[in-house]
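What you see is the complex with one protein chain gone and the rest in place.
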Amino acid sequence: MIGHRTWAIAEGYIPGGSVSESRELQSHEAACVLNATDWDASVEITLYFEDREPAGPYRFKVGAKRTRHLRFNDLADPEPVPRDTPYSSIIISNVPVVVQHTRLDSRNTHIALLSTVAFPVEG
Amino acid sequence: MIGHRTWAIAEGYIPGGSVSESRELQSHEAACVLNATDWDASVEITLYFEDREPAGPYRFKVGAKRTRHLRFNDLADPEPVPRDTPYSSIIISNVPVVVQHTRLDSRNTHIALLSTVAFPVEG
Amino acid sequence: MIGHRTWAIAEGYIPGGSVSESRELQSHEAACVLNATDWDASVEITLYFEDREPAGPYRFKVGAKRTRHLRFNDLADPEPVPRDTPYSSIIISNVPVVVQHTRLDSRNTHIALLSTVAFPVEG
Partner (left out) sequence: MIGHRTWAIAEGYIPGGSVSESRELQSHEAACVLNATDWDASVEITLYFEDREPAGPYRFKVGAKRTRHLRFNDLADPEPVPRDTPYSSIIISNVPVVVQHTRLDSRNTHIALLSTVAFPVEG
């Protein structure tokens, strides 16, 4: 069984501006979730902020032997993710998954990218 | 023996466009595989998608005390990797290796880079 | 309890120049610290240099169930962080936290980003 059930991403920030409105080049953050198991994954994301209570959980599914590149920009229920605001996230799945965090920043004419594997939590 | 036999890369996305057609500056993703052991490594990559069955395995060799910077763009057998499509990958080797993931994105006039060590799986 | 009490960031460098003086686009480095516990975190950062004794500790708080995106640029007590100077940092918290390191480099007209989870230390 490949992965962990709990992951943390300490860095989070969706730039409010974008040089392009095309979905591909819009400033965004994504959590890429790989579920290599034979069972569908039920995943919950909780968001942490600097000066308010956490938001969530945001719930979504990742099918067995499927990946999902989830954009934080698209989260809407229970509330949208504020732009230009630092946040962190905890991701909990009922089956082991692998999580990687990526941001595409297109504020300033040309894009910049960052990515890192999320932090896997034991247990 | 340096490394692990199984690695996961949750993030995967080959941008369909490139500002340059030169091989060095073309948009691409690579899995850099270091085999520091004294045995040749037989490596298999399986690709996972959002809405279809996995593809692969793609098979390649990394010689003893050699590295290989494998471009996902170049994978052809059993099928090419679709562009502009989210995917994830699992990399399995018969000897311990170290895997790092890198993307060069040259869609938007100037290049952007991301890189992270892949996620090592126990056992 | 999610995280570790000690983290290391080997890479550190605040570019001295910025194409923009807006706070969002100014060249900077940040340590994003997520405290998902029910207790406030007291955090100490020590900076290591190439040719002088370490600086610090710099002390700050991260509330229970809060995140803090701390800019190294803003550190002032006991001394500011020199620009254009390589450094490393050790981050120690009294409760487990998760730390991610990010740099935004806006020296050269357009921004570049890097990020990686800091190195968690056992014990």
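Here are some notes:
First chain written, first letter: the chains are A, B and C, and each begins at residue 1.
Here is the rule we go by: a contact is a pair of C-beta atoms (placed from the backbone, for glycine too) under 8 Å apart; a residue touches a chain by one contact, two chains touch by 3 or more.
Quick caveat, the model's predicted, so the values are computed rather than measured.
Of the listed positions B:6, B:27, B:93 or B:116, the one in contact with the omitted chain in the full complex is B:116. For chain B, the list of residues touching the undisplayed chain reads 2-3, 20, 24-25, 30, 32-36, 65-69, 97-100, 102, 104, 106, 110-117, 120. Residues 6, 8-13, 15, 48-51, 53-54, 84, 86-88, 90, 101, 103, 105, 107-110, 112-119, 121 are the ones on chain C that touch the missing chain.
The working rule: only the chains that are shown with their structure count from here on.
After Cα superposition, the angle needed to carry chain A onto chain C is 90 degrees, rounded to a multiple of 5.
If each chain is reduced to the average of its C-alpha atoms, the one that sits nearest the average of all protein C-alpha atoms is A.
If you average the Cα atoms of chain A and of chain C, the two centres end up 21 Å apart.
Residues of chain C in contact with two or more other chains: 110, 112, 116.
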